[in-house]
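Okay, so here's the structure we're looking at.
Every protein chain except one is present and positioned as in the full complex.
After this line comes chain A, so read on.
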Amino acid sequence: MERIPILKMGPFLLVTIQIDLYDRLALTLENDLINMVSQTGARGVLIDISAVSIVDSFMGRILGNIASMSRIMDAETVVVGMQPAVAITLVELGLTLQGVHTALNVEKGMELLNNKLGDNLEPDDEEEEDQDDRND
């Protein structure tokens, strides 16, 4: 059975959707992602849809589901790389992707996830103290 690969990078999971999804493939991805979040304890999910030319209400619902389910499991979801034509169409369709963070590209998406993760961590003073002279 066809599957979308999910990559683990540090505390995050990365998914790049390279093909136009049909419904069952999207549902499989939703399922796989939630299982991966649970298994790996990932704190963020980044979904790159820059190669996706169509997001209809079903696909939009899947993205929303992934975000809600991940949040319940303490992981944030960011969708990156949406094509302008897709964004225009989504708004006219009436889909607002509530609860889903978005960013322009993978780099900005990672930044957003890192910030979200940083917000939740205890302030870490050690890093500054570590910068003492180690020349000896």
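We adopt the following convention: a contact is a pair of C-beta atoms (placed from the backbone, for glycine too) under 8 Å apart; a residue touches a chain by one contact, two chains touch by 3 or more; residues count from 1.
In this text, contacts and distances are computed from a predicted model.
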Which of "NitT/TauT family transport system permease protein", "Cytochrome c oxidase subunit 1", "Serine/threonine-protein kinase RsbT" or "Urea ABC transporter ATP-binding protein" matches, in UniProt, the chain that is not displayed: "Serine/threonine-protein kinase RsbT"
Contact residue for the chain not shown (choose from A:6, A:34 or A:55): A:55
Listed residues A:51, A:88 or A:104, member touching the removed chain: A:88
Chain not shown, touching residues in chain A: 20, 22-24, 53-58, 60-61, 83-86, 88-89, 92-95
